[in-house]
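Note that one protein chain is taken out, while the other chains of the complex remain in position.
Order of writing sets the labels: A, B and C. Residues in every chain begin at 1.
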Amino acid sequence: MTTHPLPVRASRGRALALSAGVLATALALSACGARAGAEAGAPSSSGGESCVDTSGDTIKIGFLNSLSGTMAISEQTVRDSLDLAAEEINAAGGVLGKQLEVVGEDGASEPTVFAEKAEKLISSDCVAAVFGGWTSSSRKAMLPVFEGHDALLFYPVQYEGLEASPNVFYTGATTNQQIIPGMDYLKEQGKTKVFLVGSDYVFPRTANKIINAYAEANGIEVVGEEYAPLGHTDFSTIVNKLKASGADAVFNTLNGDSNVAFFKEYKNVGLTPEAAPVVSVSVAEEEVGGIGVENVAGQLTAWNYYQTVDSPANAEFVAAFQAKYGADRPTSDPMEAAYTSLYLWKGMVEKAESFDVAAIQEAADGVSFDAPEGTVTVNGDNHHIAKTAYVGEIREDGLIYPVWQSDGPIEPDPFLEGYDWAEGLS
Amino acid sequence: MDALLPQLFAGLSLGSVLLLAALGLALTFGQMGVINMAHGEFMMAGAYTAFVVQQLLPDAGVSLLVSLPLGFLVGGLLGLLLEVTLISRMYRRPLDTLLVTFGVSLVLQQAARDVFGAPNVDVRAPAWLSGAVPLLGMDVPRTRLFILALAVAAVLALSMVLKVTPLGRRIRATVQNRDLAETSGVSTRATDRLTFFVGSGIAGVAGVALTLLGSIGPTLGTAYVVDAFLVVVVGGIGQLKGAVLAAVGLGILQAGFEYSTTASLAKVLLFVVIVAFLQLRPQGLVSVRTRSLA
Amino acid sequence: MSDTTPAVEAGRLDTEALEQVLAAPAARFRHDYLEVRGLRVEFDGFVAVDGVDLTVTQGDLRFLIGPNGAGKTTVVDALTGLVAAAGSAQFGGVDLLGRPSHRIARSGVGRTFQTASVFDELTVLQNLDIAAGARRGPLTLLRRRRSVPPEVEAALETVGLAHVRDLPAGVLAHGQKQWLEIGMLLVQDARLLLLDEPVAGMSQAEREETGLLLQRIGEQRTVVVVEHDMEFLRAFASSVTVLHQGKVLAEGTVAQVQADPRVVEVYLGTGAHGRGSRTAATSTEVE
Partner (left out) sequence: MSAARPGSARTAVARPDWWRREGVRLWGGIALAVVLLVGVAPAVLSDFRLNLLAKFLCLAMVAVGIGLAWGRGGMLVLGQGVFFGLGGYLMAMHMKLSDAGPGGVPDFMLLYGDGVVPGWWEPLRSPVVTVLAILLLPAGLAAVLGLAVFRRRVRGAYFAILSQALAAAFAILLVGQQKVTGGTNGLNGFRSFFGYDLADPVNKRMLYYIAAGVLVVMVVVVRLLMRSRYGELLVAVRDQENRVRFLGYDPAVVKVVAYAVAAAFAAVGGALFAPVAGIISPADVGVVPSIALLVGVAIGGRATLLGPVLGSIAVSWAETSLSEQFPSFWTYFQGALFIGVVAFLPNGLASLGGALRRRRARGSAVPEVGPASDVRPAAGSAGGVPADPPAGAPDVTTDTVDTAGRHA
């Protein structure tokens, strides 16, 4: 730093002093910023202002799904059906005459990354809406971002309810459209002893809280409740407990790979769907192959869509999907909900005649779409959609066939306000 | 008290799974000091071998019996490849081996994802392994018995190999004193390769066996590799006996914790127990005390 | 080793500087003696050291010899807390067995290893500075070294490494590393020096110098040398203990020991005593 030779120590002292000086400046600068921010009081302008460009003949939307990491298996399928929907919409003339320009991002199965990428899509890419997320944690991580920027997220997966954000549209089922119908079915079948098994995270724990309340109100005994860490691979102890409990039905909220180990163990200790059926809420068509049909045939699932749903809209969807991605690719509930979410957004935009968030929120109520699962309608109050509930049986061909369905679409009730027994749950 | 016997068996069975996963490590880590994080991926390779074999030989029983030796071969060859290309350069850097093999495991997982697809695949269990047999008043799943037997067989075979065959003598000599073995005419290079081949091969066999119990996907190995290392650490290096005792002990403990608390808490408790145990016996349950240990 | 530079090779031991190092009052060392009784070390059922008694007084330069696997190094390991041992061992009135190594070291016991183990990446000066600093407080440790402590300076001169003090110890020739180790023992202020094959790999001239150095140190302190080299032993040992299969076979002056028929037999008849079948066991204790 000096041009003439100096004794070592002096030079070090200078350098130290210099860097300390720079550091002090930095801190002083930061203090300035802080004060300014504090004085400004209200959130400053850039927080709420949208940078969406609606001037051209395209409009940007964001797809945010995990393409790497543990959730990639599931979320890739959602991305595929989102891509399909965008392609279809563009082929049919776009939205308000604008072609969709998709910005894809990878959430990498980590909530932190979801939050970061959501921020990027909104503030750097300036997309009009974001579609994606799967796990509860990814949604919770993105929630403050969308609320902070007043942007829109379309979340396509069934979840644990107890949430209604003006900035999120939930196109998967909430608890009263999946969990409760599943229990209704077991009750109809005369089951009185239910065993609950789930992965140790938010969705299963919340679902089981609801099931416990439901069971108490409906004369069903919960004979056991067990949680396994995500990715747990040895179910001998849990299945031992299950068997010893004398349960006549099992409600399964396990996630991912654990299902494989669970069903193999279940079958191997000699338990059968005839004696004690397992109702799963996270096993869809694409998981059946991995678990092995021979291990789950005859077991039940509760969803709002199956590939086998008999409707013209579904026949079209399945045909289009398999034409694009291969005849061996099954379609499943989250895929359908994602596909539907893009069409619902289109419906809202066209009703509002604007891409503006406030206008869309205003127009959302009552927007409906003839989805593959049946007609769905947006509830403007809680931003969920009315959906038909199905209970299906897994058959030898690996597909799931409806054995029961609700009387028409069920109005979404994320806080279970319409159920007396659910009082005090939230 | 009804639960005691089934839980004991559950623990024993868990222990046998852990043992199969850890047995190869007991060789490669315990005897050679190589920390191979890709060990889990060798198991995955074994599992996928079973899958591929079943595609070719639809009879589940035949394909399982064919898969076992083939899984050994696939795991072993992968291990051999890894040893020759990377690990052989790094015997003096055990910790770096850990990182390098972690990189290898990332690559292998992604490769499996690209070759077999991200979703899990299914391997059907043969009819003679489905269902349970009544034993001491319990219904014991046949698959669990099979794996228990397989683990016992693997331990017996391996200890026979180590005790009786010239290879075994060479391995033991090399483990106990590399320099002396070298000067006594043992080719330690060849011995290392063979040891690694055998250790990785056992991982492949473990992978085949695991298809009977759990999911077969690219991340199959990651679920086991940390546990397997803990088994070897607790068991103590250098002897199979330690790994066997540790695997069974940890299995029973975990099943016990899991029964009395929850599966999540059981994992945490197990870790606490292991750290506490290493306070008492840092060298593990069974150890050959050599000067190099100190 | 072809690129070992002349700078590294040069250097001789400096006995004048040694006097500076050894300037401490002799009274400090007067009551020092090593007393080992019934020392026993067992490795998995194999008894490596079996009831060894050993008394070494201040001023002695004791050599410990024996064939491979006799337990020489194991005795040193036991005395320095590296392996657990039964029996008793005292130095300067302090019990050595059962204490952690660093506490043994702090009570004045220092050792070297067969293969010179210096800190290769640190400079010669840093090696010695660390050796001198076990009693430094945390504040001193967290500061930089401003000057070279006098005892380090003297030790540098003594072991003839002053001119390479700023080279990493890793580049030193093998003999120089051994000297560095001895230097480290000196600045460590060890009163009992346990040296494991200190002249292995040294040239004849270097051995000579090392021997003289040890002799001089031995006049003041208690020195035990584990050695194979008979010539070196004959030249410098003031007394010898012969170990065989973990037991003391003979003890006395060089002449006495050499005349002992049992010693002769052991040395001539090594491999012939049926130890070949016990390779696994003995290899836990290999020289």
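Please note the rule applied: a contact is a pair of C-beta atoms (placed from the backbone, for glycine too) under 8 Å apart; a residue touches a chain by one contact, two chains touch by 3 or more.
It should be emphasised that the depicted structure is a prediction, and the values quoted were computed from it without experimental measurement.
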item	value
Displayed chains contacted by the hidden chain, counting the whole assembly	A, B, C
Which of C:82, C:212, C:235 or C:254 contacts the chain that the document leaves out	C:82
Hidden partner chain, residues of subunit C it touches	1-8, 80, 82, 100-102, 105-106, 110-111, 113-123, 125-127, 129-131, 133-136, 140-145, 163-168, 170-171, 184, 188
Touch list for subunit B against the chain that is not drawn	29, 33, 35, 86, 89-96, 98-100, 102-107, 109-110, 113-114, 178, 226, 229-230, 233, 262, 264-265, 267-268, 271-272, 274-275, 278-279, 282, 291-292, 294
Touching residues (missing chain, whole complex) on subunit A	1, 5-6, 8, 11-12, 15-16, 18-19, 22-23, 25-27, 29-31, 33-34, 36-38, 40, 43-44, 46-47, 67-68, 72, 104-106, 108-112, 115-117, 119-120, 123-124, 135-137, 140-141, 143-145, 148, 162, 200-202, 205-206, 227, 229-230, 426
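Following the convention adopted for this analysis, only the chains that are shown with their structure count from here on.
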item	value
Of all other chains, the one whose Cα centre sits farthest from subunit A	C
Inter-centroid spacing, subunit C versus subunit B (mean Cα positions, whole Å)	44
Centre distance in Å when subunit A and subunit C are each reduced to the mean of their C-alpha atoms	69
Interchain centroid distance [CA atoms averaged], subunit A/subunit B, Å	36
Shared-contact residues (touching 2 or more other chains) in subunit C	none
Sites on subunit A at which at least two other chains make contact	none
Touching residues on subunit A, where the partner in the complex is subunit B	70, 72-73, 76, 200, 226-229, 231-234, 236-238, 240-241, 243-244, 257, 259-261, 264-265, 267-270, 286-287, 289-295
Residue ranges of subunit B in contact with subunit A within the complex	2-3, 6-7, 10, 13-14, 17, 113, 118-125, 130-132, 139, 141-144, 212-217, 219, 222-224, 255, 258-259, 262-264, 267
